[in-house]
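A protein chain is absent from this complex, but the other protein chains hold their places.
The first chain written gets the first letter, and so on, giving A and B; residue counts start at 1 in each chain.
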Amino acid sequence: MVQLRPRWAGQGGRSPSLLFLGLVIGAILLILCLFASIGLGAAEITPSEVGQALFAFDETSTEHLIIRTVRLPRSLIAVLVGSGMAIAGAIMQGLTGNPLASPSILGVSTGAAFAVVLATFVLGVSSLSVYAWFALAGGAITAGLVYLFAALGPGGVTPLNLTLAGTVFSTLIATLTSGILVLNQQTLEQVRFWLAGSLAGGDLALVQQVIPYLLLGFLLALGLGRQVTTLSLGESVAKGLGQNTAWIKVLGAISVVLLVGGSVSIAGPIGFVGLIVPHFVRFLVGVDYRWILPYAAILGAVMLLLADICARLVIRPQELPVGLVMPLLGAPFFIYLIRTRMR
Amino acid sequence: MPQPTPDRSHARLEAQRLTLGYDREIVVRELNLVIPTGKITVLVGPNGCGKSTLLKGLGRLLQPRSGAVYLDGRAIAQQSTKAIARQLGLLPQSPTAPEGLTVRELVAQGRYPYQTWLQQWSKADEAAVERALRMTGMKEGDAGDASLENRPLDSLSGGQRQRAWIAMTLAQETDILLLDEPTTFLDLAHQVEVLDLLIDLNQTGCTIVMVLHDLNQACRYADYLVALREGHVFAQGIPNEVMTEAMVREVFGLESRIVRDPITGTPLCLPISRWYEGHHRVAEGF
Partner (left out) sequence: MAPNWLVMRSNQIPVSFRLHQRVPKMLLLLGSLILVVLVLSVSYGEYPVPPLDVVWTVLGLETGNPDYAFIVNTLRLPRVLVALLVGMALAIAGTITQGILRNPLAAPDIIGINAGAALAAVTLIIALPGVSVSILPIAAFVGGFTVFTLIYLLAWNRGSSPLRLVLVGIGFSLMTGAITNILVTFGDIYDVSQALVWLAGSVYGRSWDEVGALLPWLGAGIPAAMLMARDLNALSLGDDLARGIGSPVEWRRGLLLVISVALAGAAVATAGTVGFVGFIAPHIARRLVGPTHEGLLPTAALTGGLLVVLADLVGRTLFAPIELPCGLVTSALGAPYFLYLLIQRRQ
């Protein structure tokens, strides 16, 4: 089998001070995008009003209400989901040693989608906050099954086994999902917008509901940075350096489930951030996951914010699901990277 | 099989002002080299000196940036790859075969350059495969399904597998053979086994060019030694002339002592470690 491990030209050691500077620049960029995301939308609101709404809230102003109840939660969701998916993707790629591994390998997104479709079909559920619980549960159960089956393969939880079991499970579950959608038009009507992945309609209550899981996932993932760097050198090297690789893999998988499950439950299956941001980050900072993870968090958030702004502006006052805008913007860039930077 | 140039004194394979590289980096620059016909030529040099790249260039796996490789006086880039495959066989470093492929099936692939869409398994093909299997000892073992030739490649030991690959290039019935580190990942006994097999081949008139890592093996098995440094030929000739302490210092950046191999009489390079300068282990600091 061809080893699917592209090497990017131009990566390599950069000094910590330079990397830190990059992180600061990234953070500034993130804040700018956040303001842009709050300021731009169907209703035209001036930057000064945005500031007032945030720091001197006036209940009687429609603009202020829009910002507080619609745009701010939405932008926060974009930040959470973007960074969560990007970190989960980086962890997955580090754990499996496979650059094509995205969070979807563990089947979390497809499992979440199936649970939501099933809940809609059988129970007639239709509220976003109930979707969130089903998505979280569906994602976690699927990931557990994928992990279990990977462990049953030869050699235990190897990258290949994880990829195989994940691909197969994802296909199977996606098949069941489309089976339901083909047979039942009403379910299709109800969930198709959610299935495309969108940040619309989220409110702060929804964020509060899942934020504990996301935070736990973030902390776990960032804490694993050094370990994942070691593990990405290969299982036997990591073992030789005294690492308990089985534990690291389980912890990594748990953080992925928390991050992806939490993200999917508020925004639907948005997969692309997790695939592409880690590639881009590795190209920027090299192979050390202690740097890759924070960079991925910031760039993932920036990317999702920008994509969401595009999604709101292209067919204003209507909007596109951001989960579909993302690949349209990102895939050409991905192909460009492959063409110019892959040896 | 017709042989276009039976004249052994004529150099059949040579590189002229050959420049090779990948993407933006140039690895081999303006290199001239004549491969002595009927001899074993060994390319040596440090990691990254371009010896594998040069071998790929000689075997038309890499398009030259400039210059050319000539086979019987004609640039190989201008000949059909099939025609070249009937004269020049090559074996890359650590090749891989699909899972479950048997030795015999693998060796049969070597007949590709002789086959056409309708003539896929002629008597000549069968004879060549038999000869290659016999010569590499692949007919060993019990008769029938248990013999080496009918076993899947992935069930063989490293040495047997390398013999199987060599058998495949033998089935090509070429009289030039290029090999890139044919002994990597083999234990000493299997290394000797494979190199001896190459001498057997050379005895039948086959010109052999190979990359070897082990300088002492290179000296033992080479009729002609080529030392490369940074994409240039640093020294070439018979091992006795090329293998000097100065050459090892210049090419590998290593102090050494060259003595006579007690078995073959060829040069034997003994590296001097930092710890053993002046024959005595440096004792200071203990």
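By definition in this document, contacts are C-beta pairs under 8 Å (C-beta built on N, C-alpha and C of every residue); 3 or more make two chains touch, one makes a residue touch a chain.
The structure presented is a predicted model; accordingly, all values stated were derived computationally and were not measured.
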Residue in contact with the excluded chain [from B:Val27, B:Leu91, B:Met135 or B:Leu186]: B:Leu91
Interface with the undisplayed chain - residues on subunit A: 1-2, 4, 6, 100, 149-150, 152-155, 161, 163-165, 167-169, 171-172, 174-176, 178-179, 181-183, 185, 188-189, 192-193, 195-196, 272, 275, 320-321, 323-328, 330-332, 334-335, 338-339, 342
Touch list for subunit B against the chain that is not drawn: 56, 59-61, 63, 80-86, 89-92, 95-102, 104-105, 108-110, 112-113, 115-123, 125-126, 144-145, 149-150, 168-169, 172
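In this text, only the chains that are shown with their structure count from here on.
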Distance from the mean Cα position of subunit B to that of subunit A, given in whole angstrom: 50
